[in-house]
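Then we have subunit A:
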Amino acid sequence: MKKQNTTTRPLWGGAAGRLTALALLAGAAGLTQSAAAQETMKVGAPLPLTGALSPEGLKQQRGYDLWAKTVNEAGGITVGNKTYNVEIVYVDYESQTPRAVQSAERLITEDGVSFLFSPFGSGAAKAASSVSERYQIPTVAPTASSPSVYDQGYQYLFGTFTPNSTLTTPLADIVANSGEEIKTVAIYARNDLFPLAIAQEMEASAKAQGLEVISFDEYAIGTMDHGSAFTLMRQSQPDWVFATGYINDLILIRKQMADLGITPKVLTMIAGPAYKEFIEASGPLAENVSSAAWWHPAVSYEGEDIFGATTDYVAAFEAEYGSTPDYAEASASAAGAILQVAIEKAGTIEPQAVRDALAGLDIVTFYGPVRFSETGQINSLEPPVFQIQDGTAKVVFPEDVKQADMRYGDIN
Partner candidate 1 sequence: MLYAQILINGLVLGGLYACIAVGFSLVWGVLNVINILHGTFVVLGSYIAYFCYVHLGIHPFLSIIVSGGILFVLGFLVQAGLINRVMGAPVLTTLVLTFGLELLLNNGILLAFSADYRTVQLANPLGSTIIGGLVFPLERVVATALALGLTVLLYVMLAKSRIGRAIVAVRMDAEAAALMGVNVKRIYAVTFGVGALMAGAAGSLLAIVFPISPLNSTEFLGIAFVVCVLGGLGSVAGAMVGGLALGVIESFGALFIGPEHGLTIAFTLLILLLIFRPTGIMGRRGYE
Partner candidate 2 sequence: MTAILSLDNVTQRFGGLTALDAVSLDIAPGEVVGLIGPNGAGKTTLVNMVSGVYKPSTGTITFDGKRIDGLKSYQIARLGVARTYQVVQPFPEMTVLENVMSPATFAAGNLGVEAAQEKALEALRFCGLDEQAQMRASELTLAGRKRLELAKSLAMDPKVLLLDEVNAGLNPAEIDLALDLIRRISAKGVTIVIIEHLMKVVMNLCSRIVVLHHGAKIAEGTPAEVTSDPHVIEAYLGNRYARKQAGEAKEGADG
């Protein structure tokens, strides 16, 4: 992977001056900010480029970079008689939430960004939102699904993920009403913010469909062996196994399930199978694994945003990176595209106006229809359910973009 025009901007002189002030407390009064951007609009993006979340950080970065590149190649964003080029200012927050918060404050106060993309995941997005709210900087969160991020009464935070239940409800619905003999569910979850939250959501969705949840086990972050859990599961013979985690966990889990001969009728995993790396790594074992995500390259919308139709976006992404975008990459691009539409509608980059434009959006993008609820979380998406069939992910729900029927059995 190459790094794409990463733009950490320095203010070396100003920064050194400020730090000297901190260290020595020598007359910091005369310090100057770097000159305000004239024809450049800065958007801050704290990313976990090192540390535990770094694979996710890379995805977001690819999504943002594609947006910035597309905008700038199209001549920038025009508002009124001004044209702005987009510059994304990246900060690596080392996968540490406190650093993410610090990054947000630094981007706003030191680097002078006009807008912010949230750090990865619900926890960090929530923590950083308190900063952007304080400085009244419109912020788009591309990877935060938990409603608790949005129900703080904040005005400047908008998110492109619907709540987790919008993923699990259709899944449970499809499986329970498949006509197959599926009665029992075993849930196996990574004890971590998102994976655990979605597992709990699935437990509720499954019970609501009258399925019996026969086990709910958690495994610790960094677990390197799942043998015991699956040896037990082998005895209980669940019809449906629902496993959550990040891609490395799920690759390992899939392999150990196969090693130990766990063959449920349905195997659902979140969030790995949406990533092409999962299919590459698991090979034949990926076959018939089902999942759900907020977006899928097979969905089809005629967007009013810069990327246009979904197929155009996918083609642009493939041209740039040589691979198909997944939901995390698309959501990052969408965050940019949505922000851009709002700026154009507002006719200014003045924060209050852009915020109001975001709140009032009702458009269709390559990513899907975009409307934000009162709290700022998107409520117009219908996340697709898909299954890996013949080496590619095929959408099985919703009906209008369906590519294949869900297959049952044949998990081995």
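The candidate set was assembled so that all candidates are chains of the complex that A comes from, given by their letters.
The criterion applied here is as follows: a contact is a pair of C-beta atoms (placed from the backbone, for glycine too) under 8 Å apart; a residue touches a chain by one contact, two chains touch by 3 or more; residues count from 1.
In this text, all values refer to a predicted model and were calculated from it rather than measured experimentally.
Just to confirm the interface: in this complex, subunit A touches which of 1 or 2?
1
Enumerate the contact residues on subunit A facing candidate 1 in the complex.
1, 49-52, 54-55, 57-58, 188, 191, 217-220, 222-229, 231-232, 235, 247-248, 251-252, 255-256, 258-261, 277, 280-283
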